[in-house]
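Data first, discussion second: the structure below is written as structure tokens.
A single protein chain has been omitted from the complex, and every remaining protein chain is retained in its original position.
Letters are used for the chains, namely A, B, C, D and E, taken in the order the chains are written, and counting of residues starts over at 1 for each.
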Amino acid sequence: MLRLSPPGFERLFQSPVLSATFGGGEANVAISLAHFGLHSCYVTRLPAHAIGEGAMRTLRGEGVDTSYVVRGGDRVGIYFAETGASQRASTVVYDRAHSAISEMAADAVDWSAVMSGAAWFHVTGITPALGDNAAAATCAAIRAAKAAGARVSVDLNFRKKLWSESRAQRTMKPLMRDVDVVIANEEDLQSVLGIAVAGADVTGGALDASGYRAAAERVTRVLWDASSRTLHQSQRYVVRLVDRIGGGDSFAAGFIYASLDGRPPDAALRFAVAASALKQTIYGDFNRVTVAEVEALAHGDVSGRVQR
Amino acid sequence: MLRLSPPGFERLFQSPVLSATFGGGEANVAISLAHFGLHSCYVTRLPAHAIGEGAMRTLRGEGVDTSYVVRGGDRVGIYFAETGASQRASTVVYDRAHSAISEMAADAVDWSAVMSGAAWFHVTGITPALGDNAAAATCAAIRAAKAAGARVSVDLNFRKKLWSESRAQRTMKPLMRDVDVVIANEEDLQSVLGIAVAGADVTGGALDASGYRAAAERVTRVLWDASSRTLHQSQRYVVRLVDRIGGGDSFAAGFIYASLDGRPPDAALRFAVAASALKQTIYGDFNRVTVAEVEALAHGDVSGRVQR
Amino acid sequence: MLRLSPPGFERLFQSPVLSATFGGGEANVAISLAHFGLHSCYVTRLPAHAIGEGAMRTLRGEGVDTSYVVRGGDRVGIYFAETGASQRASTVVYDRAHSAISEMAADAVDWSAVMSGAAWFHVTGITPALGDNAAAATCAAIRAAKAAGARVSVDLNFRKKLWSESRAQRTMKPLMRDVDVVIANEEDLQSVLGIAVAGADVTGGALDASGYRAAAERVTRVLWDASSRTLHQSQRYVVRLVDRIGGGDSFAAGFIYASLDGRPPDAALRFAVAASALKQTIYGDFNRVTVAEVEALAHGDVSGRVQR
Amino acid sequence: MLRLSPPGFERLFQSPVLSATFGGGEANVAISLAHFGLHSCYVTRLPAHAIGEGAMRTLRGEGVDTSYVVRGGDRVGIYFAETGASQRASTVVYDRAHSAISEMAADAVDWSAVMSGAAWFHVTGITPALGDNAAAATCAAIRAAKAAGARVSVDLNFRKKLWSESRAQRTMKPLMRDVDVVIANEEDLQSVLGIAVAGADVTGGALDASGYRAAAERVTRVLWDASSRTLHQSQRYVVRLVDRIGGGDSFAAGFIYASLDGRPPDAALRFAVAASALKQTIYGDFNRVTVAEVEALAHGDVSGRVQR
Amino acid sequence: MLRLSPPGFERLFQSPVLSATFGGGEANVAISLAHFGLHSCYVTRLPAHAIGEGAMRTLRGEGVDTSYVVRGGDRVGIYFAETGASQRASTVVYDRAHSAISEMAADAVDWSAVMSGAAWFHVTGITPALGDNAAAATCAAIRAAKAAGARVSVDLNFRKKLWSESRAQRTMKPLMRDVDVVIANEEDLQSVLGIAVAGADVTGGALDASGYRAAAERVTRVLWDASSRTLHQSQRYVVRLVDRIGGGDSFAAGFIYASLDGRPPDAALRFAVAASALKQTIYGDFNRVTVAEVEALAHGDVSGRVQR
Partner (left out) sequence: MLRLSPPGFERLFQSPVLSATFGGGEANVAISLAHFGLHSCYVTRLPAHAIGEGAMRTLRGEGVDTSYVVRGGDRVGIYFAETGASQRASTVVYDRAHSAISEMAADAVDWSAVMSGAAWFHVTGITPALGDNAAAATCAAIRAAKAAGARVSVDLNFRKKLWSESRAQRTMKPLMRDVDVVIANEEDLQSVLGIAVAGADVTGGALDASGYRAAAERVTRVLWDASSRTLHQSQRYVVRLVDRIGGGDSFAAGFIYASLDGRPPDAALRFAVAASALKQTIYGDFNRVTVAEVEALAHGDVSGRVQR
């Protein structure tokens, strides 16, 4: 998607200028993985015009393999994002109906070719929410990934403006069978998988870790095997936010990288949380950090001295 | 529409910044007339969200009466505009399908209330091209304008990406009956009204004035009465272009202002051409000039000395 | 006034660029009320040139009724404002002597026409400090407001560079008779009304609430009726400041809106404080927030999650 | 003066940003001379606050000796300048009444100390137009310059918004006795010295050189000695203007530099015209060029090849 | 190289901001060819730090194959480029001594692997001028290209600050044996190949085409076969320059593309000149245009109408 944001902490159209970058769940994960040094391939559909070309240039520049991107359709989805400050929340206005990807036929991509040799496939719950075509494509992609021996992760990311809970559950529950790792917050679990999280009071700011764990045990094999308790005991960072958007995607990318690197779940979690914290100090959707930078934070260097 | 342009003469996404302004045929005319000091009322449909609100703020700020704007719909149409330079033409990528105005019901506006007391109604050929709803609304508006005793002008503005010539002719020809002033270039005449202009070779840069006049005589009563020859004898400006977009709208606004001011057609034409020339020295869709500034140019001050 | 500020946290002329916006006590209140959806009319005097026109465009754009603005005079007052950071305070250099409003004759405005139908009139102590003309105009305006049945609020805002305490008291005390709501900090009370606030030690950062309440009881009827204790028990926000200027005006606008909406004083205070907190997260003088956004904060949503 | 200009070719307040630089007749000349490598001393009065300090920083940075600048007063004069394009003229709105310099007492400066050792003194007709104090100071300065053996030049620069022709003539004519070089356009000659220039039709763009020469002979000894015909035969540049303001001051500085360098009038004129042409390709009031760059143009290198 | 330029037409450090892009002879050609849709591979040496990484990101983003880039060395060469305007020439200050590429061993690249399957190899005379290592690498590369059956082009680009004419001739003349296409201006021919061009008077602006042709016949076989006369009869564009730098590289890329596309020399020349003209309307080193855009200009559409 094309992301349009006013400068700094301004509200939309306070000045006649927008920062124009590209982003979106799976793209953010792909780019983060490329920055971590992995071969990362992103599949989507983009129009042949200058806006689609701009998205291609960004993906390629950040090191992502774009050879399976399908060219076609009329528009790139857009979202207008205001960066909040302090008590003022960040806000997003979506304008993504009729985007090229939402209208892509499920068989427009040769999924078995894409997945051949892949170690991991990641998708978010936003993609199947875009429409029947996109849901069918998601389904085909997961199946092909599984067949190719790749591990599969899904970030549930429930978006109530895109679909209802019942439609989400009807679509997503059957997919879970082939999914190895589920990333979710307490709202996602409830809305997309129908799993209640005891003690969740989101607007209050405090989450009851125990309730979360109970829910987590039911859906994430990986985390359970590694003792889900580590989820809630991972390090915590008080981040002075520069840009909140993409924090979840950075977590996913961190977790995928560390898992592929053979680290145990608690170490993967620590890496993922540090990656996510760093992302939130960087403007834009992308987590422009190296493995070394994430490691430094995960291992506790908080002196803040200038790195010369 | 929301207009998104890269800075200066850059190509799209050359830097991660877009100038974000608002514009579009009829809005440009309304704003130009407000800058000329007339009471100018603009009717459209805009969503209730931050992008629609930004459009409202711009219209109000430039002095346009927005009390008849209908709020609703999902999106504001967008166009991406690159400013060309020298041999490189300006280019526009439209993303305006499904805009709020294109989905407005014809009876969403109380046209007779809008037109009550109006002296002039202006519309472009782009609006009816947006779809059946918009075409019906255009038709209703013109009828109400006529009933209220207002003069009616149409800028044909044929857009081949929006509709075919045959659909354009089927829609527009019946409307011509109630139209007092038609503004058009030679392509518009051919495409929208089916009137061939002898000797027109657009890409060659030179227009055969006589062929144009022959065509003009058939469609513009006003200009005929004023002796259409003046059309081709109006002053000509070699403009070092800052921004070409909106030049036609500024011509229309200039002609409307001067006509309402009671000036004869040749004087109105001179005023309109000067207004259009000034617009092209100003960034953005809007003609940010006063009547005094247009008069100064129309009366021949080209010394270029700093006005202190 | 025209506000000129260096970008971000820079000091003046650190780079050759200034952010140019408009602002000033009463204008900020009027604009905030317009954003809250009220019909809000602002009266001032502005020169006919491009700087005055820029101020008009801003006021209109933000939704304020400018039909009673008097055009004339030579200059728009200017203030140069540096945004502080952390231990470095924000600083303001004023250049507003001889502004159009300071030289406006008291009878240049038909105050009874302005006030006809008005529900509330708000003015700050800065306006009468600008000179004898402005003081006379303030007096006439308050009298007309009272006569029209409007409630009257004054934000004392003592500015020691504009007048002495004795001149302030001589001018302001007689006006108090017709004032329903007084907004002030402890310095204002002392300087403008001669009321000592026990325990106030401004530079130390901590205010003794009890001393403040004792003073408040003597001047603000409204708050007294509602039990002034709520003043000091209102919620408190630790705001990461983006722009401190206009915080007091946003408080005033919040209080006026909530009062006109029929809310009791403690609820009005809660709304006003939340409004003021949000303002300080927004660049510029204006509080660009809706009632819904203020309500969300006043009712305690501090999760900070992105609003999608 | 503080110069505030919108970015590029925008009109004032089209975006909420102003370029903030410093400039003004004599300062521009002083800075140009410093860039040419001469010891250049500028005398004025500037307030002690941040705006005055900004002006000081600029003058020092550009290499001007500021040791005789008097600190005091309330404000730095301001002018708002829009850069025109093509048929749209550049416009300036002045806000310089009550500036520190306009209120400086004539004896605030020890003129004989300033002039001791000076080779040339330059002043414009704008300074004495600022008021009686400034006129007296100008008079004292010229007298001291003459006494110190310096040559004296005056750029007439008539500003009709500052004073009438009769007041200008009453003030300026007596000063002419001590002036060695007068720089003027045909309007200045008429307004300030009462000398009519035959054939001058400014708005038409074409000047009748012969009429100009006749006038020139009466006032400029220097040019007459050098045969004023060279004035009209100097090279001419078709400049694609970046910024017209300061062109006259650059001419003055070029003429002063070349004269002090011992070049004959026609060579000085050629250098001055080339300097002025280069200035108009540079944004801001100052002529940021070296002697070598002016020479290159004056000697005819127009290949435009990149200088590597 | 990293290119650092002040904004717009400013001089260096006029404001505290530099546009930071990447560029340089062969990179510009590679990127232009990628934009034309060819598989384009660029070989250089770049440090492993953030500046080297930035260069990599740009190359990849613009579609260039970077798989043969060697990582190592301490610095990326830098050049500071001011964009001239009108009579003021563009100027460049180089800071490229000790760049990573200048210190690359000739055998750091497996040239036969690089050239395997290549259809064309292009290099400029700047590379061998960087030092003995770079000259040896250039030599090895050309030999490998020839061995692989690729055509070889050299843009002479004499830089007198990098080497003397005698050193240039000693290095370059032996290479010519394996070169199919030489691109040069009259100075390059003289300095690098010792071929005098009769009638060349560069600073005067006018080139004697016949003298040029005589020289051209001796060095460019390709052009001779195609009758060198077409060189001087190619279309000419009066370009309002946005950025002159990279014009020669765009010409080279245009000629290479068209030649590889099988077009005869005169058509290739027409395409190359049109490509070069378009480049000069685009900011930065790169020619951000498609084949279709070049064709449109080469075939004569100069109407300048907005492309919608």
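Just so it is clear, a contact is a pair of C-beta atoms (placed from the backbone, for glycine too) under 8 Å apart; a residue touches a chain by one contact, two chains touch by 3 or more.
Fair warning: this is a prediction, and the values are worked out from it, not measured in the lab.
S.K.: List the neighbours, among the chains on screen, of the chain that has been left out.
M.R.: A, B, C, D, E
S.K.: Among D:Arg60, D:Lys160, D:Lys173 or D:His299, exactly one should touch the missing chain; which is it?
M.R.: Missing-chain contact among the listed residues: D:Arg60.
S.K.: Since one chain isn't shown, list which residues of chain E touch it in the complete complex.
M.R.: Chain E touches the missing chain through residues 4, 11-13, 16-21, 49-51, 53-54, 57-58, 74-75, 78, 80, 82, 91, 93, 95, 97-98.
S.K.: Would you write out the residues of chain D that touch the absent chain, in ascending order?
M.R.: Residues in contact with the chain left out: 57-58, 60-63.
S.K.: Contact with the hidden chain only, please: which chain B residues?
M.R.: Within chain B, the residues that touch the unshown chain are 14-17.
What we mean here is this: only the chains that are shown with their structure count from here on.
S.K.: Could you tell me the distance, in whole angstrom, between the mean C-alpha positions of chain B and chain D?
M.R.: 44
S.K.: Could you work out how far the Cα centre of chain B sits from that of chain C, in whole Å?
M.R.: The mean C-alpha positions of chain B and chain C differ by 41 Å.
S.K.: Residues of chain B touching 2+ other chains?
M.R.: In chain B, residues 8, 11, 57-58, 91, 240 touch at least two other chains, as defined above.
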